[in-house]
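Only one protein chain is missing from this complex, and each of the others stays in its spot.
What follows is chain A.
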Amino acid sequence: MLSEIALYGAFETGLIYGIVAFGVYLSFRVLHFPDLTVDGSFPLGAAVAAVMIIDGFNPWLATGMALVAGMGAGAVTALLNVRLHILNLLASILTMIALYSVNLRIMGRPNIALLSEETVLTPWYELDLAFHQVPVALFLLVSLVGLVMLWRFMQSETGLAMRATGANPRMARSQGIATGWMIVLGIALSNGLVALAGALFAQSQGAADVTMGVGVIVIGLASLIGGEAVLTPRNVFRALLACLVGAILYRLAIALALNADFVGLKTQDLNLITAVLVTLAIVLPNARHSVKSFFSRS
């Protein structure tokens, strides 16, 4: 039903979107900050990495700078909210819109091809792996390192303070936590991760495009919510794992839907499928509950 290449492809993009989902988890779940900057910081990461790679910089340095640029974008959103008291959702939309121009400025044109350039993937093709397995191996490594580092961070003194800021800001303040700065740090970190994912995505797809960010926030949310439905996270580790699992499941579902000819879906139906999947992921856990209570009543 699904070719081997399509299967690995689903894992490859799934792992990248898993990193996006880490970022979305930080903003939506930990800080309760609905942050749409993501749609702009994903292509921002791609743009920064692509331009630096074209200019001959080391691809890992380019990817690192993409992360830093993403953190800057996140910090702008958070400061608009914390310092200028603009509603969080609106603040993130403002940054997202602004980033569209910024990304065009960085790239100088709507898209940059990376096909013949040296990327973070290039040295990995020397390994004794099939061509389509290489990105999966590398991105698995990157996302697992990200997972462990985030998990450790969430257990640290600052991580605890950040979780308290999202869960109970009044209590956090009375414990001496500067909640405003915690939001700036958290949203910066979140968008840094998303930009990192954007940089990896551009290198694996062989191009950076200014429109590649459209709908990334929905994909991140789909992965987050889907993963939560499957894993019911009780602690931070499981929640982060759910991000990865959710993102891979999401990509597998998309690949299946597109590959199954009898369903008759085409690539242009992707966003519709995504919206349907997110809706199902939100509704189904509750539906299961109501079905159970329906039977226990009778």
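Going forward, a contact is a pair of C-beta atoms (placed from the backbone, for glycine too) under 8 Å apart; a residue touches a chain by one contact, two chains touch by 3 or more; residues count from 1.
In this text, contacts and distances are computed from a predicted model.
K.L.:
The hidden chain: which UniProt name fits, "Putative ABC transport system ATP-binding protein", "Nicotinate dehydrogenase subunit A", "Chemotaxis protein CheW" or "Cytochrome d ubiquinol oxidase subunit II"?
P.N.:
Listed in its UniProt record, the absent chain's protein name reads "Putative ABC transport system ATP-binding protein".
K.L.:
Quick one: say which of A:122, A:156, A:211 or A:232 touches the chain that got left out.
P.N.:
Checking each option in A:122, A:156, A:211 or A:232, the one touching the absent chain turns out to be A:156.
K.L.:
Hey, which of A:168, A:211, A:232 or A:279 is the one touching the hidden chain?
P.N.:
A:168
K.L.:
Touching the missing chain, which residues of chain A?
P.N.:
Residues in contact with the chain left out: 153, 155-161, 163-164, 167-168, 170-179, 234.
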